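Of the protein chains in this complex, all but one are displayed in their positions.
Should a chain be cited, it is by its letter among A and B, assigned in written order, with residues numbered from 1 in that chain.
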Amino acid sequence: MELWRYARQRLFQIGIIFFVILTILFILFRIAPGDPVSRMIGPEMTTEDAAHLISQLGLDRPLWVQYVYYVKNFFSGNFGHSFHYGRPVIEVIGDRLPNTMLLFTTSVMISALMGVFLGKIAAWRKGEKTDTVMTLLALVTHTVFLPWMALILIWIFGYRLGWFPINGMISEEVWLNPTSGFFAKSVDVAHHMILPLLTLSLIYFGSYLLIMRSAMLETLKEDYILTARAKGLTEKVIRNKHASPNAALPVVTSVGLSLAFSINGGALTETVFSWPGIGRELVFSVSNNDYPLAQAAFLLISAVVLVSNLVVDILYAYLDPRIRY
Amino acid sequence: MPSRKKKILEERSRRWRRMERWAQGWAIYKKNFLGRIGLVLLSIFVLMALASFIPPLVDPMYKPMSGVDPEITASTGPSFRHWLGTDFMGRDLFSQLLAGARVAFTVGIASAFVSIVLGTLIGMTAGYMGGWTDTLLMRTADIIMVMPTLLVVLILAALFGQLNIWSIVLIIALFRWPGVSRVIRAQTLTLKERPFIDAARVAGASHLRILFRHIMPNVLPLSFLYMTFRVTAAINIEAALAFLGFGDPGTVSWGMMLQWVWKTGYMFKAPYWLLPPGICISLITLSFYLLGRAMDEVLDPRLRKEGERY
Partner (left out) sequence: MTSKLKKILVLGVVTAGLFPAMTVFGGSNPVHYLKAGLSEEPKTLNIWLASDRWSLSVLSQIYQGLITRHPETLELTPWLAEDLPVYDPETLSYTVTLRDAKWSDGSPLTAQDVAFTANLIKEFKIPRHFDRWSFVKAIEVLDPKTVRFVLETPMAIFLSRTLATPIVSKKEWEPVAQNARNAEKPLTALINHEIKTPVGNGPFSVKEWKEGAYLFMTRNPHFFGSGQKIGGRVMGPFIDGIIFKFFGTSDAAILSLKKGDIDMFWWSVQAGYIEDLQKDPKITLFKNERSAMYYMGFNLRKPPFDDAVLRRAVAILIDKGFIVTRILQGDGARMDSVVPAGNKFYYCPPDTVWGEGLSRQERVKAAWWLLKEAGYSWKTPPVNDAGAVVKGRHIRLPDGTPMEGFTILTPPADYDPLRAMSGTIIQEWLREFGMPASAKPMAFGSLIDQVKVRREFDAFILAYGKLSLDPDWIRSFFHSRHDKVRGLNMSGYHNPEFDRISDESATVMDENQRRERVCRMQKILMRDLPYIPLYTPKMIEAVRNDRFSGWVNTLEGIGNPWSFCVLKPEAP
């Protein structure tokens, strides 16, 4: 019940934050140099379509009415027409969003699990060679420049070894083959996903490892661990059953806080590997002055970040018995 | 008269204490092996940035952007004339790399400085004033914190056209203060309860005086610590932006070099071109990061957990 109330409260806060972002974007689109109408109406549009869209977006109305329309349109998914694709933005975004979610959630999960797992070991062997190596590895991968790392992975695994595809998310051999079923197609997508996933996981597991390590070290000083030791439990049980679940909590928080950061990395990764996701679409739309698409992509990415934040917060509250809101 | 003398003495002892604190800090810092590595790396980059002014003076062909070797019209590997080789137009990669260090420092330090100033001021104000000022400032911080900075810069680039290096610096700074301000606010809250602040207040010091005279000196080391982390963020964002093709087209940054090697098709062929800029960006990030971690240890260890979260 408590948790439920907390969730509701957070949801409310996030709603407000989102509204602020929505509003800032609205203002930015109006104060930027140039004509706001031509920014939202594609050049390839027929006059009728354009007139229709102008009235739908309220671009012929006073500013505050435009704002009302804008908010309403956002919630009904009407972002106008993409200049480049010549079709409704919502369709383009709808195609790309699942791809981003797939890559994003998998990579966050893998890097967090890797971080927790290795961080635990590092803390357990504090001062030993394993610890030093792991900490150093974490520091290095954490600070490596992401696009460069992606290029190096392409060079090694794509060019030298030729193991993995480096482009897109499907290969036409599989999709044009009438005999390939769902499984074959999933395998194909997974195959394409390996390098982008590797890039993201390598970059992000480091910080989780470091956090897990220090949290674990703190936890090991706690009374209940001493008690457990006194009870004569094996080291393994103490480590895995008593210490690590508590130590993993800060990792959960930091996952939440680094989401915005991971989204940045996601956009870069998608671009380098031509992964048809929403981040790449944003980059593409920016270089093409495709304003409606850029606007929608940005808003949706913000929404994804906010909702994931909420999920992480609730997860945290749920996992930590000490915290009750 | 006696009160003035007392003041001078007080001032002197405070100064002494501060110096002592730095010395102690340095002693702790020195013990940190990784911190020393960070400092060494950083010094190398500083040297690179300073050295970047030399090559164009030696010969105009070493101008990083527009200078070309009159005899070389293709990408060549390292040689005596071009220590890292040339790009496909015959521009010297080594002088580009040096110029990149200068850009990285300019971007990193300028934008980190602005964001730290903003973050410190806002954090102090919020913590000290409390009430609705606090709520307002911290909610703003919340909002800005969830925005992915790189994408924000991208969308601004879409709206306002090609951004020059200083607007990029400013935008990064404007979106990178919230983390700092939160920590500074927490610190200010604890300071506020200390007796010396009360004493100052009773003595009739104004809010401004208390903020800048009594609180600021105590939060500055923390701000300085955060500056190192902000520097890495700024350098990375600028590099990523340049890599994607939205950087300032008039500057030769490491991100720009990577973009060139990627887009002109030399990345499989010219490791001498692909590797150095990437290694530099990564190492300068690492060095600032190590510096920050070591400084973290020097400062109050209790803050440490807080620190890693933002």
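Going forward, contacts are C-beta pairs under 8 Å (C-beta built on N, C-alpha and C of every residue); 3 or more make two chains touch, one makes a residue touch a chain.
Predicted model, so just to flag it, every value in this text is computed and none were measured.
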#### Entry: From B:23, B:74 or B:202, residue that would touch the chain that is not displayed
B:74
#### Entry: Selected from B:29, B:45, B:88 or B:175 as touching the chain missing from the view
B:88
### Listed residues B:24, B:79, B:135 or B:162, member touching the removed chain
B:162
## Note on the structure
On chain A, the omitted chain is touched by residues 34, 38, 43-49, 83-84, 86, 95, 109-110, 113, 116-117, 154, 158-159, 162-164, 166-177, 179-180, 184, 187, 190-191, 194, 244-245, 248, 271-272, 274, 276, 280, 284, 287-290
### Task
Tell me where the left-out chain touches chain B, residue by residue.
65-66, 68, 73-75, 88-90, 161-162, 245, 249-250, 259, 262-270
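What we mean here is this: only the chains that are shown with their structure count from here on.
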### For the chain B and chain A complex, residues of the former touching the latter
34, 142-143, 145-151, 154-161, 232, 236-237, 239-240, 243-246, 258, 262, 267-268, 274, 277-278, 281-282, 285-286, 289-290, 304-305, 308-310
### Query
Along chain A, where are the residues that touch chain B in the complex?
13, 17, 20-21, 25, 28-29, 32-33, 139-140, 142-149, 151-152, 154-155, 159, 210-211, 214, 218, 250, 253-254, 257, 259-261, 263-264, 267-268, 271, 279, 282-283, 285-287, 289, 291, 294-295, 298, 301-302, 305-306, 309
